[in-house]
Structure formats: structure tokens, C-alpha cells
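Here the structure is laid out as C-alpha cells; the discussion comes afterwards.
Of the protein chains in this complex, one is absent; all others appear in place.
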Amino acid sequence: MSPVNLSTQFAGIKLRNPILTCSGTYGFGEEYVAYCPLEALGGITLKGITPLPRLGNPVPRLAETPAGLLNAVGLENPGLEEFLKSYLPKVRKLPTAAIANISGFSLEDYVLLARALQKDSGLAALEVNISCPNVKHGGMHFGTDPQSAQEVIAAVKAVTDLPVIAKLSPNVTDIVGMARAVQLGGADALSLINTLLGMHIDINQQRPVLANTFGGLSGPAIRPVAVRMVWQVFQAVDLPIIGMGGITTWQDAVEFMLAGATAVSIGTGNFVNPLVPLEILQGIQDYCEKRGLASVHDLVGLAHRA
Amino acid sequence: MSPVNLSTQFAGIKLRNPILTCSGTYGFGEEYVAYCPLEALGGITLKGITPLPRLGNPVPRLAETPAGLLNAVGLENPGLEEFLKSYLPKVRKLPTAAIANISGFSLEDYVLLARALQKDSGLAALEVNISCPNVKHGGMHFGTDPQSAQEVIAAVKAVTDLPVIAKLSPNVTDIVGMARAVQLGGADALSLINTLLGMHIDINQQRPVLANTFGGLSGPAIRPVAVRMVWQVFQAVDLPIIGMGGITTWQDAVEFMLAGATAVSIGTGNFVNPLVPLEILQGIQDYCEKRGLASVHDLVGLAHRA
Amino acid sequence: MLTEGQVVVHESLGDEEQRLRRLVLKGPIARTAHAGQFVAIQVQDSSISSFDPLLRRPISIAGISSERDEITLLYRIQGRGTEILARAKCGERLSVMGPLGKGFSLPEKGELWLVAGGIGIFPLYPLAQSALAQGLTVRLFWGGENKSFLESAGLSSWKALGIPLHLSTLDGSLGQTGLVTEQAQELLKKSSASGGQIRAATCGPKKMMQAATELFKNYKVSVEVSLEERMGCAVGACLGCVCTLVDEAGVLIHRKVCQDGPVFRGEEVVWNESC
Partner (left out) sequence: MLTEGQVVVHESLGDEEQRLRRLVLKGPIARTAHAGQFVAIQVQDSSISSFDPLLRRPISIAGISSERDEITLLYRIQGRGTEILARAKCGERLSVMGPLGKGFSLPEKGELWLVAGGIGIFPLYPLAQSALAQGLTVRLFWGGENKSFLESAGLSSWKALGIPLHLSTLDGSLGQTGLVTEQAQELLKKSSASGGQIRAATCGPKKMMQAATELFKNYKVSVEVSLEERMGCAVGACLGCVCTLVDEAGVLIHRKVCQDGPVFRGEEVVWNESC
């Protein structure tokens, strides 16, 4: 049997295979080198950056929950300038595709970042994290208001020649509405999902575990919500989807692809086992072989046919 | 040391202790009798009823997920008439408080149900499940639209003399906005939270596991989201809260009370271990004793003081 | 009843490749258990809670020894839950709810025909024992993948009962080649016993039970079937496990497999795939 074609192409992004790693869980690409061969990955998504450096939230920033992880890192990052100077040169040398992730607290923040990141930066795409409060609009999150989300994506799209991936927040009543909004804004692809807002209280100290009170819930616990959103958006919106949220086994990855994801991204799963991305790749390949699929792309959305 | 006062009173509801069981997970009160002494519970919430009998969804209705359970029972219930005739008489004889749970697909449904359930029915309260599609308004869920939610609660409030508990859906952008809406509608208390919408795909059959495609996610996986919502609503809205969502240990129950819940309710936890409610009661009691609290009510919202 | 059953035997059953296990638990469940009932067992050591996997697993009671306060569970390692269960060591305590549901009924007299497909055989053994103890004539029709499976899944204990065994395998490695219902049909054709003298009980894949039910119906033999469905509470409280029956008036109704079953009269079951 001829080998399964693993390569994937969507929204102008070419990947060796559909396995990515999630922003914020994989640093700037060098941290996991001793644990997982980057050249085996389809690509990595870099830690979110903001225009200025941020120290982020105080610790504790993490709390373990049943099959889940709460994090409140608070977007700690070196800022754009330092990113361009000290990190990007190394990122360019990574043996896999790199997607930058940008965050902002105003439209201007996003534009500033997007303008600085073009095709000639060597990046494969720009992921726009809209799960941030818009400080100029009373803290309403860009990611929970379709209008703001559309504006941000449109503004970013206007100033960069890189493919633009809109990363949606699951903390909304209507994920399809959000997807439609960013499509109107011109998004080339979608990342689904960011973390669910949660919290955990230390009953001995009688106060929240996280210094920030609230944190984002990730890991296997949220997978059913993530798969549902990928499914709904796949049905309603014609944009390629990068599926994420609790992927820890190859079966999970296949589930996301059957639901409609063109590629999958692994976040918290790396913490459980840094070889998860490789195991997933192997698992997907075997799955396709057993079912006689010529290309991994044939899996996308297959469960909708039933 | 004098024993901890476990009794709880809120919104005109008097409970022996603050431990309830969740609607849909405890039948009509008789099913668990051989497994958990009902007289030890603060009360039970009955399976949701609708005006007419419903067969609900086809099977499979359940799917296990990491630390969670998806269900798509589809509100199977005997209907109001049969409830009044065959179930209510037995419910009245239960050795604990019973809260009815009502669901509808139009405003009229809710009114019809609420009118039939008054103080003289022997029920302790009426829990209004608004996580249902409003078929007259294009299927938009009552529970995701503040306006509809307020209307439903106001309509129910107008026709029953029982305390009215509004049970909120977590599948919304702004849970505080929903809580405020039902408060305006006249709700006496809040139940937080119903299930998160999720799904699971069978990768062998390449189709959703649940016959209904989507289901409600419950169990420990969702606890961080539930605690966060209880916390947010406690801060913003002055109504007693029944906290639920993933409570399986006494520590979980204390966590909800510290976040602001006046009572707690156990759903999926009963499936894990039917003695969970008793273990929780004992655990809360010990916790209060160790900390010198005279009443379990002293726990409510304590973590906000930090 | 919720009890902590102590593991007294936990071993591989037959060929390791069949992934079958025999688990004997000591506890009071044996005192009230009947053939066809099941337990809901926590698939991990009950001393430290982990919520993944979350739910208990329903397993039929495959052996009842009330004198020794022991029940036997026979199961196949199927997924993650049973895989974790398989790690339980002798002496460990497992949380078990049971006996659950309604088991098989026994006729006063006459013949009892048992029809098993694959591991559907497990709940039928204590039924055969009770029937024989009551003086009934019992015969077994049992179909499986192959010889290795039948031998692993307890053929020798069945032989020890000294009843007629009609075996079949898909690959013909033991007994007749083909489906178990074909053998029953052959015998029914030849049989002198009229439908009224025979009662049947069947457990196995849905398709097999449906075929058996239709077959017996043609011969006016009443048959009990043991259904399977995914379970939440296992006590009738969550409505997760319903099956569809047709009542005397021809109306479709739901019953709970956990509480009203798992054993139902074959004729009343609606066999459509999912309602």
C-alpha cells in the first residue's frame, strides 16, 4: 500500500503534517527540543506576544483540576521588539513551520504587531488571539463580541501579508456567530478553541488558588466542548479549522478531524507526555492506512456524512 | 463544642442541611432509596417535567469523557398529568424536601406547569430549567437570552406561590447578565450550573456517539467553570445560589460554598458513588467544626473576603 | 446495596489473546443475587478517587455462591475501564453496587433452551444451574468466534453440567460452522416438544437476540432476552439506559435496562438500532 499522504495545505499554509502545538504551551520552540523532535511536527505556535513586554500575573499561575489545568500566566512575554531581536532569528532556524500568536488590549496593539510580522519574517502564519479584554471598551473581550472580533481581524488582515488565523474563545453563547464575524473580517482560518474560564479555591486557605482568581481551563476535561464547537463551525462556516482543546491521544486528534478540523494542535497534552505529538502522528497515519485513506486530509469532517 | 448547625434557610426554603441532589440524576426520589438514606439529605430535585409526556432522545444517551459525562436524555418524563397522579403522591411522602424541576418549549408551557404546582402540593420549591429551545422563537434557548429568561421567570412567578429557583445555563457569554435578568424577573434563588454543551465522536463508526449528536457535559470536568460562575454571580447579584457542577467530594462542596453557594447539589457524583451526599455532609460538618464555625451557613462566600 | 467487595480471585480466563478475566468478589451481594442480574463496579481501587474513568461498569453476575458469600464476574477487556479493572489485585477492595435489575425467570417445569452469542454466555451459567436444581431440562446453543474462544469462555464448566450442548463457530473450528440460531432452528423443526413446553433465554449481540426472538416466536416459544445499554446511575434514576418496548396496546414505551431489565420478554422488544 502506498504511504498515507500526511502533508496538509490550507489558507496558504503548507504543513508537513497536520500536527501543531498550541500557543503558550510550547514556548518559542526551543524548550521541548530535548523531548520531542521538532522536525517531526507539522508546526508550532509560538507564545503569544504583545507590543510591550509583560511580566504577567503573580504566581500561583497553575492549578490542576480533574482531567484539566487552569492557567493564569497573564500573557507574560518579551514584547515585540525583543521578540524580533532575540527570538525570531532562532525561530527562523527551527526545522518546522512556526506560527506567531499575537494579543492586544486595543485595536492598535494588534495592528502594531501584525504590521511587524510579514511573510519575509519566515513565519508560516499569524494567529490572532482575541481572548483579551479590550481596555478601551470597558474590558469587554474582543473574543466575546462579534463586532470587535471582526474589526480586529479586518485590521490585522489589512496590514500583513501572512495568512491570518483567528483564534476563538469558547466563552460565548454563539460560537458560530463569532466564526462568521471573523470570516467577514477576512480571516483565512480559525483556531478552535482557547481555554474555558474557570477557577479553583483552596479550601484550607479559603481563597482562590490562582493569584489572578480566574484562569483558563485546558486539557482533556474541555475536549467535549471543543469538539462540539469544531463540529458546529465546520457545518456553518467555510473556513479551515485548527482544532485544539484537550488533545492527548491520537484518538482525540482523529475525533477533531472527523468533526471538521483540518489540522490539530496539542497544548496541555505536551505536559502530560512530550511525545504526544509524535504518538498522535503515528496513530493518525495507522488509522488512515487501516481505512485505506490516501491522505490524512480525507478525514476532515468525515463524521458529518453519517 | 456545640454541634454545627447544618440547617439552611433561603428564599423561603427550609432545608435540614444544604445538600441536595440534581434534577435528572435522582429520578423522582425512590430510585436511590436502597443506596442513600433520603432522610439524611437536605432535599432532592426531581427529574424535569414538561406539560406533555416525552419519550426523549434515542439511545445512546450517555458518553463518558475524561472526568465527565455527556448526556442527551432529551427530557424524557411522564408529563404533568401523570406526574401529579402517579408521582407527586409518593414524592409527598419522601422523608426530605422535594424541589420540582420544570422545562418548556414556550412561555405557555412554563406557565401551565407552574400553575399546577403550588405550596399545597407539598413541594419545597420550583426550579425552572431554562436551558431549553424556545420553539416559538426559532429555537433560541430561553437560557441564553436574558430577555426570554426574565420573561419566563416573571411568568412563572406570577402563577405560583412556591419559591422560584432559576436554573441557569453555563453556555453563555455573560452569566452575570443572565443572573441579573432572572432577578429582574423575580427569581427567589439561582441554580448554577446546568450542563455545558459538548459532543463525542466514535472514531470507529465515524459518527457522534450520542444519537442526538450533542449532549450536556457534567461531572468533575466542569467544576472549575461552575465554581467560577458561582463566584461571579455571588459578587454581582444578591440572590441565594444553589451550586452544582461536578461536586463529588466534600472538598468540592466546601469550595462551592466558599465561592458563594448557600446550598450544593450533587448530580453525576451519585453515579460515581451513591453515598457521596452523605460523605459530603459529614465532611462539611467536620470542616466547620475544625474551624470553629457555628453554622454551615458561615461558609457561604467566605473566600471573597481574602 | 453498595458494598466493598474483596477480590479473592482475579485471573486470566483461558487464552490470553481472548482478553477474558475471571473476578471473584467476597461480599454480601451473593445472598440475594439471581441469574441475569448485574453489578455496577468501580473500575479502580476504591481507596483513592480518580475521576478518569468516571463511571462504574455494568457486569453480569456469572456465578453466585451464597454459602461462601462470593459472586463471580467474567468479563472481556474491552476498553480503558475494563483494562484498569484488570489491574485489581487479590485483597484489594472494589466498590460494587448490586445485585441490580431483574434477572431471568424460570418456568415451573419443562425445557429451558439457552441461546448464547459470544460472551453473552456469562449470565446464562447461573441460570442453567438454577434450572437444573429445579429439575428442568436444559440445553445450550452457543456460538462464538472460534474454538479458542469457546474453550476460554468456560466450555468445560458447561460440559460438567452434563446437558446437551449445541456449539457453533464462525470458522468451524469447533461444532458447526455458522450462526447459533441456525442450530436452534434445526432442532425446533425436528423437535417433538411443542412451543408450550419450551422456554428460552438468550444473551449476546443484539442481532443474534433479535433473530432468536423471531425464530422462537414462529414456534410459539416464549423467550427472555438480556439487553445492554450504556449506563449512568444503574438504578433507574437518570434515564440514560432506556430501551423501547411495545406494550399490549401496540404503543411504543420506554423501559430502563438497568432497573426494569436487563431481562425483557423478547416479543415486547423493539429492535431498531437506536430507539
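The letters A, B and C name the chains in turn, as written, and every chain counts its residues from 1.
Keep in mind that, in the parts below, a contact is a pair of C-beta atoms (placed from the backbone, for glycine too) under 8 Å apart; a residue touches a chain by one contact, two chains touch by 3 or more.
Source: prediction; values computed, not measured.
Q: Can you tell me which of A:A63, A:L80 or A:I175 touches the chain that was removed from the display?
A: A:A63
Q: Provide the residue numbers of chain B that touch the chain removed from this figure.
A: So the residues of chain B touching the unseen chain are 66-67, 220.
Q: Just the residue numbers, please: which parts of chain C touch the chain that's not shown?
A: Interface residues of chain C facing the absent chain: 45, 48-53, 80, 83-84, 87.
Q: Could you please point out the chain A residues that touch the chain left off the display?
A: 24-27, 31-32, 34-35, 47, 55-56, 58-69, 71, 73, 76, 211, 219-221, 248-249, 268, 270-275
Heads up, the rule we're going with is that only the chains that are shown with their structure count from here on.
Q: Between chain A and chain C, what's the gap in Å when you average each chain's C-alpha atoms?
A: Computed value for the inter-centroid distance: 47 Å.
Q: Centroid of chain B to centroid of chain C, CA atoms only: how many Å?
A: 36
Q: Rounded to a whole Å, what is the gap between the Cα centroids of chain A and chain B?
A: 34
Q: Among the residues of chain C, which are close enough to touch at least two other chains?
A: 51-52
Q: Among all residues of chain A, which ones touch two or more of the remaining chains?
A: 66-67, 220
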